[in-house]
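Removed: one protein chain of the complex. Kept in place: all other protein chains.
Lettered A and B in written order, each chain numbered from 1.
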Amino acid sequence: MLVAGIVGYGAYVPRYRIKVEEIARVWNKDPEAIKKGLNLLEKSVPGLDEDSVTIAVEASRNALSRAGISPEKIGAVFVGSESPPYAVKPSATIVAEAIGSVPVMMAADLEFACKAGTQAVLNCIGLVDSGMIDYGLGVGSDTSQGRPGDALEYSASAGGAAFIIGKKDALAEVEEFYSYTTDTPDFWRKEGQEYPRHGARFTGRPAYFKHVLSASKGVMEKGGYSPSDFDYAVFHQPNGKFPLLAAKQLGIPKEKVLPGLLSPVIGNTYSGATLLGLAAVLDRAGPGDLILATSYGSGAGSDAMVIRVTDRIEEKRDKAPKVEEYVSRKKHVTYGEYVKLRRKLKV
Amino acid sequence: MAEQGSIPLIWRRYPQRYRLEGNKCENCGTYFFPPRLVCPNCRRRGSLTKHVFSGKGVVESYTVVHVPPDEMAGQEPYVLALVRLEEGPVVTAVVTDVDPEDVKIGTRVRLAFRRISEQGESGLVCYGYKFAPEKGF
Partner (left out) sequence: MRRVAVIGAGMTRFGERWEEGMRELAVEAGVRALESAGVRGSQIQALYVGNMSGGRFIGQEHIGALAADYLGLNPIPSTRIEAACASGGLAFRQAYLSIAGGEFDLVVAGGIEKMTDVLTGQATTTLGGAADQEWETFFGATFPSIYALMARRHMHEYGTTEEQLAMVAVKNHDNGLKNPYAQFRKKITVEDVLNSSPVATPLKLLDCSPITDGAAAVVLASEEMARKITDDPVWINASAQASDTLALHSRSSFTSIPATRLAAEKAYQKAGIKPKDVDVAEVHDCFTIAEIMAVEDLGFVPKGEGGKAYEEGMFELGSDISVNTSGGLKACGHPVGATGIKQVAEVFWQLRGEAGERQIPDAEIGLTHNVGGSGATVVVHVLSRYPDLRQR
């Protein structure tokens, strides 16, 4: 059992949405097939004045409100993203400056496809547990892009979540973790290329499922849990279908997955996805509830965490906007507006 | 607008633009944003200390900008407002995440962190404060 716990968490999802129908209309695809096949309805789109850093800052400020600590106490800031505004120049420093944690602290950006967010949190857990820092901030935030017309375009979205890790007054304890990593080329983008490429069906069984299931089974075996011990389960959600299939294979009922399943309504927020799902679960979980959270990052790896909610959840939950409030705050855009917002037009 | 490539000009103001760091005169009790170097009320008798503003405010006036400066081209129409912070000072800033017709005098807003402008394709991204409607949160 680890000493470190979650002392604050915060979410952020941009206001704009585009419906599957609207994208399908432009590319002459059947929206019903996509909605049914991938369990996706719409996805979030960042505003022109947003990027993965602004999303990370908004989520981090919400996390600070729940943690109730002064930002100078944060000894490490890790921002996980695969869509940083700069190719060279850290995002974590901008986030740390914006929340007021600078200068006596460490900071770094992490990049591991969609797994960078949970990795940022795990880094903080390790540093807090070892006593190197008192508090750490781990963020997963993305404004991901899919090539116009590609299947990814229906899911690649924007959002993020931030977790503050510390020893005192945790609203949830991290009881166990297990990471599972291999070199699996299911998804990549080379320097200078605008959009990523992926291995189509290869991204399924040998990639997502192999790693998510191995990490989830691994953490259960390591900590002596059985699937029925969990009140909630959150999995990385590249679409609305994969997490439910993974849960089924693990023997976890659908009802325990749905509260943390956001991709049908906001799409795949990449580095933010598992953490946002976890935030949504913490928004409603009660003291003593046990949560399984397993991320997945292409390339490939999974981090699985077992989290136990404490009594403090009740007093902290309402100190920042809930995921549901962000999800229901929305304005739909047309494909034309979406193209402008995502800067897909070269002007 | 700043000349492209003016790095120190942008960097110097991070504490104020990123996290609303202003100050307060301990002598007369007035809050200042942006921070003052000398209290205009007390001058040398004043004593200024750092104050981080809460970011909660009310719209005192607003306009919908249809002809933007070059640096913000493409973002129009956007709402520019005079926002009175709860501590007293008024700031000029964009109200984001809103349909222009929903901003009125008296609309309550909260702090948002956003991209303000960009120093060209390859230049620095300039971040800073905007405000978003408080309603719903």
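Methods note: a residue touches a chain if its C-beta (ideal position, glycine included) is under 8 Å from a C-beta of that chain, and two chains touch if they have at least 3 such contacts.
Keep in mind that this is a model prediction, so the values were computed, not measured.
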item: Contact list for the unshown chain, restricted to visible chains; value: B
item: Contacts of chain B with the absent chain, listed as residue ranges; value: 1-2, 9, 13, 17, 34, 60-73, 75, 77-78, 80-82, 89-94, 105, 116-117, 126, 128-130
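Here, only the chains that are shown with their structure count from here on.
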item: In the complex, chain A residues that touch chain B; value: 15, 47-51, 53-54, 57-58, 61, 85-86, 94, 97-100, 321, 325, 329, 331, 340, 347
item: Complex contact set, residues of chain B against chain A; value: 14-15, 18-19, 52, 74-75, 94, 96-97, 99, 112-116, 125, 127, 130, 136-137
